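What follows is a single structure, written as structure tokens, with notes after it.
Let's turn to chain A:
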Amino acid sequence: MRIFFIIFVFFNFSAYATSIEVCATCPIKTIKEATAIAKDGDTIFVKKGVYLETKIDVSKAIHIIGIDNPIIDGENKQESIFAVKADDFSISGFHFKNVGMSYTKEIAAVFISHSTNFIVKNNKMDNVFYGFILQRAKYGILKNNIIIGHAIDETSSGNGVHIWKCKNLRIEENTITGMRDGIYLEFVDKSSVSNNTSEDNIRYGLHYMFSNNCKYNNNEFKHNGAGVAVMYSKFIKMHHNTFHYNWGTASYGLLLKEINDADIYDNIFEQNTIGINIDGCNRINYKNNHFIRNGWALKFTGGCYTNIFEFNNFLHNAFDLSYNSKLNDNKFEANYWSEYTGYDIDKNGIGDVPFRPVKLFSYVVNKTPETLVLLRSLFVDIINFSEKVSPVFTPDNLMDEKPLMKPINPLE
Partner candidate 1 sequence: MIEIKNLHKKFGKLIVLDGLDLTINPEGSEGGIFAILGPNGSGKTTLIKCLLGMVIPNKGEISIDGTSVLKKWEYRNNLNYLPQIANFPPNLTVIELLKMVKNLRPKASNEQELIDLFSLYPFLKKKLGNLSGGTKQKVNLVLTFMFDSELIILDEPTTGLDPIALIHLKELIQQEKAKGKTILITTHIMSFVDEMADEIVFLLDGKIYFKGSVAQLKEQTNQSNLEHAIANLMTKQHA
Partner candidate 2 sequence: MLKILKYSIYDLLRSRWSYVYFIFYLALGFVLLFLNNDMNKAVITLMNIIIVLTPLIGTIFGVMYYYNSKEFTELLLAQPIKRSKIFMGQYLGISLSLTLSLVLGLGIPFLLYGLFRSAAIFDFSLLILVGSFLNFIFVALAYNIALSTENKIKGFGYAILIWLFLAVIYDGLFMISLMTFNEYPLDKFSLVATMFNPIDLSRILILLKLDISALLGYTGAVFKDFFGTTKGAFLSFLVLCLWVILPLLRIKMKLRKKDF
């Protein structure tokens, strides 16, 4: 009985408590060696130094921890640094460098596939082709990683975080800059993207396709080539995000394409060419969003039905709304429009005259985009005014019947 107990304790010790050190002067000098000898549950501590390694296979439930940010330099070889296919693992504290570019292979600093229950955090990645690639993974967390790329064009660059066919992931507090897409999700369900910063990426800050029941919140998307694109997805919640300075001929804060049943609230869209480009989206509730100094705050480009816009602020946009058809099945009610010039005699905070957010000029521009060169000319002011007085071209039921006199939750 006693012997059995001792054996049991020994077994426990040997199975779960081993830690392996890696450093230039240690017996084990490479991470590859360490992962080869490690057993499930082991922890590998990698000490400060530069490790010239790629294709480090992780196939066990181990924890790999960098002490004082050791550098793993991929020397621009066409191979991923970590190739992970394991459950219950973690990787943290590394500084990845120089992951090589390839036109044919997907190469990342950390490549994870068929894995469950993991966390990758506190890493820095510099000059990487892809930062993370995740395939068929679930219950994972990517947290507090910094990914810096030097993308020049779309064909020769990769994404910061590239996720395909995954479930139940949390992508949090990462900073991604200079990649093709900051965060790319395709066929990803029930996941959340929150508190990330994605800026100066050459295509999308966040690119989201065929991913249902996800939410993303409190992210900042700034100065990306084309903004954020969310496409072909259902039941998404987007809130407290900031989309700003996505300014260019084909840029928008947010592109929504065939999105159904989403909730979009408390976001800020500031100084984008197009605040939200809405293409074929139905049953979306827009609430408490701020649209500030965009070219177009909202631009509808496909048939959109039963969307509700209420309690949003539209402040100083060149166009508040651009509409592609006369048909209107969307509701605009109780928003604040800085262009509103009506009055409020009964002092209930609601303007007594309805507001028409579609201007005649916006209609003309829709038909002939070149006419935009006449923006801010006196002629345009005059035709807008005459249309306001007696609408002929703009949908006459498209109006906010209860325009607010004061902005809601004004930002400081």
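Following the convention adopted for this analysis, a contact is a pair of C-beta atoms (placed from the backbone, for glycine too) under 8 Å apart; a residue touches a chain by one contact, two chains touch by 3 or more; residues count from 1.
Keep in mind how these were chosen: all candidates are chains of the complex that A comes from, given by their letters.
Just so you know, these numbers come straight off a predicted model, no measurement behind them.
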{"item": "Selected neighbour of chain A [touch, this complex] from 1 or 2", "value": "2"}
{"item": "Complex contacts: residues of chain A adjacent to candidate 2", "value": "247-251, 273, 295-296, 316, 318, 364, 367-382"}
